[in-house]
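Excluded from the complex is one protein chain; the other protein chains are retained at their positions.
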Amino acid sequence: MKLLRYLFYRLLQMFPIALFIVVINFALIHMAPGDVSILLAGEGADPEYMEQVRERYGLNLPLYQQLGAYIGQLLQGDLGLSFRTREPVIGIIAERIPATLLLAGTALVLASVLGVAIGAVMARRPGSALDTAVTTLSISLFSIPVFWLGLMLILLFAVTLRWLPSSGMASIAGPREGIGYALDVARHMVLPVLSLAAIWLGQYVRLSRAAVSETLAEPYVTTARAIGFPERRVMTRFALRNAMLPIVTVLGLELGLLLTGAVLTETVFSWPGLGRLIYEAILSRDTPVIMGAFLIMSFTVMLAALLTDLVYAALDPRVRL
Amino acid sequence: MRLWTSTILATAVLAPALALAETTLIMPQQDEPRTLTPAPSSDTGGHGPTSNIYSHLVVMDWGIVEGVAAYGDLADSWEVSEDATTYTFHLNTDARWHDGEDVTSEDVKFTYERIMEKGYTFSSFLRDVKSIETPDDDTVVITLNKPNMAFLPMMAQGAQWTGKIYPEHLWADQDGFDTGPYVNEPVGSGPFKFVRWDRGTAVVLEANEDYFRGPPAVDTLIFRTIPDANVARAEFEAGQFPYLPFNYAPPLAEAPIFEADPDINVVYTPSHFSRDLQLNLNHEALGNPKVREAIAYAMDREQMNRLAFNNSWTPGYYAGVSSLQKWINEDARFPEHDAEKAEALLDEAGFPRGEDGWRFSVKVTGPNISDCSAITEILVRQLRDVGIEAELDRFDQSTWFSRIQEKQFDISCYFGRYGPDPDAYREHFSTDGARNFMSYSDAELDQLAAEANTIRDEETRKEMYGRIQEIVVRDMPYINVFEEQKMSLVRPGWTGFAVMPGGFNKSISWFGVYGVSGPDDAE
Amino acid sequence: MTQPILELDTLRMVYNTDPGILARLTGRADPPVIAADDVTLKLHPGQTLAVVGESGSGKTTAGRIATLQERPTAGRVLFEGRDVTGLTGAALKAFRAKVQMIFQNPYDALNPRMTVGQSLAEPLTLHRLVPRTGLRAAVLEMLEAVELRPAASFADAFPSELSGGQLQRIAIARALIIKPRVVIADEPVSMLDVSIRSGVMNLMRGLQRDTGVTYLYITHDLSVARYMADRIAVMYLGAVLEEGPVETLVTGAAHPYTRLLIRAAPEHRAGKTRRTRIRLPGDAASQAGLPSGCRFHPRCPLAQPVCRETAPALAPVGAGQVAACHFAEEVGRHGLAVPA
């Protein structure tokens, strides 16, 4: 019941944010040079379709009514039609999401688990030479342009060593289902996951190192040690558990950043996900797709923030639901 | 950790060994089909499957066409009347639809009339048609309003994109070629039958054993959508399919590597397209013919060839391409590189270098294809060398196209077309030409172009088109730069792809694979 | 009695009055906090009034309102008999030249990027009291006055180079350098060590003797209040419970809370003595969610049914002493041993 009320409250809070994002989108379309109907319908669209688009978005109406019409369309889940394929943008995006989830999810799990573990270990000896080295290294890691790292991995593992495929999600003539397919996809995933994870790893190592060392300095950790808890237990039960709070927060807040990395990685590896879609849309000036992707990304990030809050609340009893 | 490593290695070794069935051919294509009905619009993703499912009346190459006006597909032979207004086609009597029905002249008449009625893309090739008659099941007679020497080649070339023949018995009760059950489950008369379409991945076809020219060598034909050139290339190199079409081609600089590779045959295909520069005559400076001439002198094709094409393209100094050699007037020649001359001309034209060293500024744009990108990038450099403040202005393909259509450009790289019939000059250079983006207008040229395609005598036509070339080279609304050459990669043992010498004739259309056979298909 | 130089007249201060639509809709609004509830305090020239209370008693709020750092929700601030509650602009600036403030945390009292001399000169230049050429001399003189010697080396020091006691002396110097009539001192020594603390208190007393400045001295420690003040006001949860001259209040407190405070103060001078403690029923309350009736009743060992229902008003209980307790007279006479 409390949770429901909290959810309601948070969703209510989301409303102005969502509206704001939609308005930004709307404003950008209208501020951009060129005819709005061309932006929405696509260049060289036949006049009949153009007229349809004008009708749909009420482009002949005053601006505020247009905004209303635009929001109305969005509320129906209508992000318009891609002008390259004339299919509903929402469907095109939905089709690409699983691939992105697979790539980004795997990399995220890998990077966060490994990153938190390494960071926690480093936090045990803060200021040591190893700690300084790892901190410096992790800063360098997340300073690498992800697309460049991807290229270098391709150069090494696909071009030079020929161990792994350089691009795509599955072999063209490979199996389409079963374990063979899974293995094939796994092989294709290695390099993109590696480049994405490497860069995020740097973030998580730093984040977790800071959070854990901060927690280890807390008096309740001293209490735990005075009580006689073995260090391993102090680490897991007290330090890590409490350090998860800031880690979860940053994880949630930085989802947008993560997705950015995913777009660039997908471009390098021609991974058929959302990022690749956006890239293709940019190449073909498929404005409806770019806008749709932006909206979907924004809402995803918003939902992630909500989810983060819920997880945070579950972890921290001090948060009043 | 060790376990993990070995798993990766094991997978890496095993995967490529998954071999294909012997008579299966995978054809990569960049776009997913929108529909599988070819007439309503030009659908780059649909051309591959539909060109193998449907047949055409006649088709035409965009490569070497010496002495041939068209190849027959459903039409075995044809006659043209003396005044070039009546065309009589004799259809192949063995042709059957995939459902077993006979292909008749009524099908052709039905298809063409509906295309004209609905105004589908192909109708522009039929615009002079007065009537279509069917004296018998195997004869189609097309009568034109006025003589048009270009009718057959132009129509034949357009046919492979949007001019395929539909079965009347299945489509008669549909309102158009874009509705009804056969839109995405096509029934044609071509060498392959439709099997299924896995959206987003593949269209699967199987050999039509009853094809009127005999069954194809390939049993299963799969069109796979691979939007990305990198993926296509990697998969080709991994041996996943035997043919990497030119639109996926890697940089020409890598050609020597492929040529040295015994497992790859590099195929170069000539084209009747050029790479040229379109100059917008509305531009303050470009409106001056001297400036345009100066630009022609400023441009160094040899350097471009060296830098961008590994010296493998043919510079274009004539207003034509060598694949259409017979129409070229060798007396009309664009100037060769001479930077001093260029500067002198610019001074003369009233554009001396300013204090900052610049004479005037132009923006250089072009379609987002790699050769044009390279040409424009080098051109900018060459123009700057003679004091023209040139800047790149790149767009994606569709933006670029709409901009040049709206004449919002200064100089653009372009792919001019000279064939299959020189009637193409009219499209580019006559005042109302559909592809005259330059705002060029010359009364003599307009008159010559309008008249030339009605003349039957080839020598006279050649003279007239020669004069047109002289006018164009004199006025230089455009400057030819290179002849396009397509580079494709084919695995040894595979023959008959349309890009290969003689392949088009066998495969009937750029997307046809009827003539293709693999290493295991003993000839 | 003389006219008060500074008077807080039935002040009321309520925070968090508008929780916002969203909070109200979802029922998550925090209740408003009543930081001051009809607080009346009078400062007489040259004297010290100590306001004693626990954290959350509203004593700091009273101080902030007295310097007009905050404006009350209701009530008036009178300076030299004039209502200054709504002053702005030049008039406010003039008021601030007369009423100065000393804060609790000496380590934070000075801008770390300015030298002591610059910090001390700031109020002088602000109010244009001393010509630019005379600034240095005035600063050095003030440093001498707060017993920081050699004054010149202190003037050129940065705050990070000084100890807490020294910093607080400088803070006092800064408050007094423009010769204000009133100084509000909010727990000025509570963050200092005992041996340093007494020095600062002695300094403040000395300066009062020399300049006749009036202090409003805010503290949680009754014994400090007794040492510093002429009169003491005891605050609890935003209200004054008792007020009176120091000695009568210490010896004859008429409010149970004051009595408890006096009992709780450990008396070390007598050495080890085990006092009998009364186990108090409640725990410290907060300003949000005030109890009904007497605000002290949940913790009061003498609470009666009437205390739960009716809030007692401040009433005189003797010479210049007022207390807000239904049983003030009994408590005044018998202390906490009052017969129930």
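A, B and C label the chains in the order they appear, each numbered from 1.
As a working rule, a contact is a pair of C-beta atoms (placed from the backbone, for glycine too) under 8 Å apart; a residue touches a chain by one contact, two chains touch by 3 or more.
Going forward, contacts and distances are computed from a predicted model.
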Open item on the list: According to UniProt, what is the chain that's been left out of this complex called? Choose from "Phosphoribosylformylglycinamidine synthase subunit PurS", "Quinol oxidase subunit 2", "Peptide ABC transporter permease" or "Inner-membrane translocator".
Closed with: "Peptide ABC transporter permease"
Task: Contacts of the hidden chain among displayed chains - done: A, B, C
Task: Sole contact to the chain not displayed, among C:11, C:49, C:109 or C:146 - done: C:109
TODO: Among C:117, C:165 or C:293, choose the residue that contacts the chain missing from this document, as touch is defined above.
DONE: C:165
Open item on the list: In the whole complex, not just what's shown, which of B:116, B:264, B:307 or B:339 touches the removed chain?
Closed with: B:307
Task: Positions on subunit C contacted by the hidden chain, ascending - done: 20, 54-55, 67, 69, 92-93, 96-97, 100-101, 103-105, 108-114, 119, 122-123, 126-127, 158, 160-161, 163-166, 171, 174-175, 178, 193-202, 220-224, 226-227, 250, 260-275, 277, 279-280, 283-284, 299
- [ ] Just the residue numbers, please: which parts of subunit B touch the chain that's not shown?
- [x] 250-251, 253-254, 257, 303, 306-308, 370, 374, 377-378, 381, 384, 391-394
- [ ] Pick out the residues on subunit A that sit against the missing chain.
- [x] 16-17, 20-21, 24-25, 28-29, 31-33, 39, 123-127, 132, 135-136, 139-140, 142-145, 147-148, 151-152, 154-155, 159, 210, 212-229, 231, 234-235, 237-238, 241-242, 245, 253, 255-257, 259-260, 263-264, 267-268, 278-279, 282-283, 285, 287, 290-291, 293-294, 297-298, 301-302, 305, 315-318
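Heads up, the rule we're going with is that only the chains that are shown with their structure count from here on.
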Open item on the list: I'd like to verify one number: the distance from the centre of subunit B to the centre of subunit C, where each centre is the average of its C-alpha atoms, in whole angstrom.
Closed with: 90
Open item on the list: Using the touch definition from the top, list the residues of subunit B that touch subunit A in their complex.
Closed with: 8-9, 11-12, 14-15, 18, 20, 26, 28, 32, 34, 200, 224, 226-228, 230-231, 234-235, 238, 240-241, 368, 395-399, 401-402
Task: Partner subunit B, residues of subunit A touching it in the complex - done: 38, 42-44, 85-86, 95, 158, 163-168, 171-175, 180, 183-184, 186-187, 190, 270, 276, 280, 282-285
